[in-house]
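Then we have chain A:
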Amino acid sequence: MKSLDFHNEFEKIINRDYFSKKIQPIRKNAFDKFSEFGLPNKKLEDWRFTNLNHFLKSSYVLSESKHSEPLKLDLTKFEIPNTSTIVFINGHFKKELSDKIDNVRLLSGIDYLESKNWSLQNPSDCPFELLNTSFMDSGMSIVLEEGQNPEKPIRFLFIASAKEELMISPKIHIDCSLNSSLTFIEHQVGYSDNFFMNSSINCFLDENSSLHHIKIQSDSPKAVNINRVHVKQNKDSQYTFFSLALDSQLSRLDIKNDLNGEGADCSINGLSLSTQNEQLGSHILTNHFSPNCSSSQNFKNILHGKSSGIFNGKTVVHQNAQKTDSKQSNKNLILSNNAIMNSNPQLEIYADDVKCAHGSTTGSLDKDAIFYLRSRGLSFMNAQKLLMEGFAVELFDVIKNESIKTFIIQKFEKWLSEKT
Partner candidate 1 sequence: MPNEQQIIDSNLSKEYEYGFVSDIESETLPPGLNENIIRIISKKKDEPQWLLDWRLKAFELWKKLPEPSWANVKYEKIDYQAISYFSAPKKKELASLDEVDPELLRTYDKLGIPLEEQKMLSGVAVDAVFDSVSVATTFKEDLKKEGVIFCSFSEAVKEYPHLVKKYLGSVVPHSDNYYATLNSAVFTDGSFVYIPKGVRCPMELSTYFRINEANTGQFERTLIIADKDSHVSYLEGCTAPMRDENQLHAAVVELVALENATIKYSTVQNWYPGAPDTGLGGIYNFVTKRGACLGENSRISWTQVETGSAVTWKYPSCILKGDNSVGEFYSVAVTNNFQQADTGTKMIHIGKNTKSTIISKGISAGKGQQTYRGEVKIMKGAENARNFSQCDSILIGDKCGAHTFPYIDVRNPSAQMEHEATTSNIGEDQMFYCNQRGISSEDAVSMIVNGFCKDVFKELPMEFAVEATKLMEVSLEGSVG
Partner candidate 2 sequence: MLSIKDLHAEIDQKSILKGINLEIKPGEMHAIMGRNGSGKSTLSNVITGRENYSATKGSLELNNESILDWTPEKRSLEGIFMSFQYPVVIPGVNNTYFLKAALNAKRKYFGEKELDSAGFLKVIKENLKELDMDMKFLQRPVNQGFSGGEKKRNEILQMLTLEPKLAILDETDSGLDIDALKIIAEGVNNYRSPDRSFLVITHYQRLLKYIKPDFIHVLIDGKIVKSGGKELALELEEKGYNWLDS
């Protein structure tokens, strides 16, 4: 879908009468900017490795109210015990399929914007963020009050299931007030053949709050997933992120963390598994603006087939962010002759009293290790499987919630057994 092709769809959304009129100038402003800049291309450093071909060839349409009924659905497949789930079908909130969540403020996109006096929390000139703002049509926001600590994790389950090639643009805000904490699961499932998920998640962590953010993405192989997470952190707050990415033709995850208050900590982790010709990219930017903050980025890719992986991690330590402690690690397994990995762990440091380290390794499974395992009686397949498990397993430790961890490990195991 080229830049110009969005005009038709934009006419449609701006004329929808069930949205508040107040939202129109926000959409218009973003779409004007988008029309001016256009889609990103490879000449932009940040988009150098992202291949948009599949996206450009597709033509997406807005999700209409008729799309709120799925083609087929088996929710039990996605059950994670002990979580409160909110279900979205093709972007539409499905109250009857969702759990009732008491005591936590859940707001619709419009209500949230109204509470913020119709101004965007994270205005950005990224073309896809502009598209998201132009077309924002789903999602929900969570506002935690001071000291609030919901017992169960809250899960947003996004299900894409339609005949048409839909474009879904959720905008989600999660605001954690002083001393609050939450586990949030963003679970994307694709039944449709091809769709375009363009989500924007904005988290604000006030002093001493903590947010565990888990993202599970298992899409249909032709889906396009362009997702952004923007996190702003105040003093002593803690943000943990874990992503499991599977399938989809093109998946690009951008996470931006601003450590604004002293003592803030973030840990961004991800495991990407690809089998055919997926392109799974993780673009992580961590900004240290304050002293005594710590951050870590830890991403792993296992690549098969003709797939490609991108890790573009950047940690910027600004001038007064003394005593920063930051780590970056990217490890990749390439298991086929046609897979490609681009790894760019970057450090930009303007303060002197800091500890920063990064490392990147890319290679195939250790032949000696395989031989060793086989000499102990394991089959070649099992040896491979064992080594891949060993490669990935440390990442799962960041998931503190046992039922989520179990769900993710099961997904990984299933992927492994299909692959080996």
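FYI, contacts are C-beta pairs under 8 Å (C-beta built on N, C-alpha and C of every residue); 3 or more make two chains touch, one makes a residue touch a chain; residues count from 1.
How were these picked? Simply put, all candidates are chains of the complex that A comes from, given by their letters.
If you're wondering where the values come from, they're calculated on a predicted model, not measured in any experiment.
Need the partner of chain A in this complex, chosen from 1 or 2. Which is it?
Answer for chain A: candidate 1.
Which residues of chain A touch candidate 1 in the complex?
45, 319, 322, 332, 334-337, 339-364
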